[in-house]
Every structure is written in C-alpha cells, then in structure tokens.
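Just dropping this structure here.
Only a single protein chain was left out; the remaining protein chains are all shown in position.
What follows is subunit A.
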Amino acid sequence: MTQRNAASTPEADGVRARRVRDALTAAFEPARLEILDESSRHAHHVAMTRGPEAGATETHFRVYLVSRLFEGVNRVNRSRMVHDALGYEFGSGLHALALTLRTPEEESALA
C-alpha cells in the first residue's frame, strides 16, 4: 500500500510550507519530515473558487512525520499535538492537513 508518492511530488517550499517545516522541526525533533503541498489538487473546490478565500494558495498539505514524541501516544492525540504546533496556520487559511505520524519503531517495522 502506498502511503505517499514523494518521488513524483516535490517537497513544498512556499511561505506556509516553510513555516510548517520550521514549527514541526522545532516541536518534534523529527527523525523524518516530508511536507507536500497538494493545494493544486483542490483548487477547483467551491471554497477555493468563490468567496473570501478565492485563489488562495497553500491550503492543503500532506505531512509525513516520524518522531519519538509519538511513542505511547494514540492516533488522535498525535494529530492533536501537530494541530497544536500549527495552530496559527489553521487560523490563517490552512484548510486540510493529511497526517501520517509514526514513531521511529513503527517506521522501521514498515521497511
């Protein structure tokens, strides 16, 4: 099962992507961190074509994050930790954040 397709999608490098990377790096000391900007795949959505946010960019991200801090933490709370670290982004136009959050042990078990 493919969790992501990093080979064909470049690492995001927009203004928000860089803020997200800095915030997650500071908060989670990641063993691995990948941030993909999938906004263009959602650009046709109603909210993206009409209204106050029409034409907004950097609205949909996918994050793959491996950190020791997730050890002993359930799925919901892992996501909440990430949401908390990125609170500002949700308040400023980030719509969707697809998260794959693993501990180093879970990550190596997949290899």
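By definition in this document, a residue touches a chain if its C-beta (ideal position, glycine included) is under 8 Å from a C-beta of that chain, and two chains touch if they have at least 3 such contacts; residues count from 1.
Here is the rule we use: contacts and distances are computed from a predicted model.
Asker: The hidden chain: which UniProt name fits, "Glutaredoxin", "Aspartyl/glutamyl-tRNA(Asn/Gln) amidotransferase subunit B", "Glutamine ABC transporter permease" or "Acyl-CoA dehydrogenase family protein"?
Answerer: Not shown, but named in UniProt as "Glutaredoxin".
Asker: Return the single residue from A:A12, A:V66, A:M81 or A:L97 that touches the missing chain.
Answerer: A:L97
Asker: What residues on subunit A make contact with the chain left out of this view?
Answerer: Residues 1, 42, 45-46, 75-76, 79-80, 83, 90, 95-100 of subunit A touch the chain absent from view.
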